[in-house]
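With one protein chain withheld, the remaining protein chains of the complex are depicted in position.
Entry: chain A
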Amino acid sequence: MIEVNGLTKRYGDVVAVNDLSFTVPDGLVTGFLGPNGAGKSTTMRMILGLNRPTSGTATVDGRPFTGWRSGLHHVGALLDAGDVHPGRGARAHLSALARTNGLPSRRVGEVLEEVGLTGAARRRVGGFSLGMRQRLGIAAALLGDPPVLLFDEPVNGLDPEGVRWVRGLFRSLAAEGRTVLVSSHLMSEMEHTADRLVVVGRGELIAEETVAEFAARGGRARVTVRAPEAVRLVPFLTAAGAAVDADGPGSLTVTGLPAAEVGELAFRNHIVLHELTAHRASLEEAFMELTADRTQYRAEAAR
């Protein structure tokens, strides 16, 4: 379990993380979400004792991470796939890491096998693709068979097969009772992986709840209606309490009224419909809506 309590990190005037508190429980995959620059990586580094918090604490299984003697036995972390020396071979990199924690060298072979890099074990990491480096980073995280795992943007650079593989891996790690924290700036990524979400924006906590709760709170359900006489339908819809946006001639977006009731209204008033589509609230929309005003770097919206 990871417990983060009132964590704050300031770099001069810039507040990277502001009074952040959340818990990452055992046995579940927790998604750590936020736009670029939200403070996800800084938080992960503070959990690992790499960066010192300005204030607040972070504990791993009840103790600050730096209070443990052997890191690999407690936390496996992939912070950045580039955190390796390009001049070293994959096996040498893992062997040195394993040796620091007194792990037997057969573990190196096992994790290389598990991530599918056995064939590239002797090649220098400098020649690896981003996807291969991600696999190597995951191998390093698995070395010590740790109860807590942290992954920062692990799917970057992976091919579709690799993405499916890591999702399965995270699920099975959690099923073994481990604590798994996976960060991403893409909501769609989390939809298939996470049980719980910790959402941050501009270094502050926005939400901490299950995926289902999160989806429910954010984007509202809406209905798309296409009808030649759409204009006639509008007064009936607003009278029923719906909000209506005209998307163009003969096309409406209705919120606040289920598709069935829109259809019945049209039927009772003899209005022909060409399309009636219900859109469920998606995680993506919930995420965009919640983080819209807390995005640090944003391109000017096209008008």
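What to note about this one:
FYI, a contact is a pair of C-beta atoms (placed from the backbone, for glycine too) under 8 Å apart; a residue touches a chain by one contact, two chains touch by 3 or more; residues count from 1.
Following the convention adopted for this analysis, contacts and distances are computed from a predicted model.
In the listed set "Helix-turn-helix domain-containing protein", "ABC transporter permease", "YjjI family glycine radical enzyme" or "Cytochrome c-type biogenesis protein", the entry agreeing with the UniProt name of the missing subunit chain is "ABC transporter permease".
Here the missing chain is touched by one residue of A:Pro35, A:Pro146, A:Gly162 or A:Gly203, and it is A:Pro146. Touch with the chain omitted from the figure is made, among A:Val75, A:Ile138 or A:Val155, by A:Val75. One chain of the complex is left out; on chain A, the residues touching it are 22-23, 25-28, 45, 48-52, 61, 65-75, 77, 79-80, 82-89, 92-93, 95-97, 99-102, 140, 144-147, 175-178, 195-196, 208-213.
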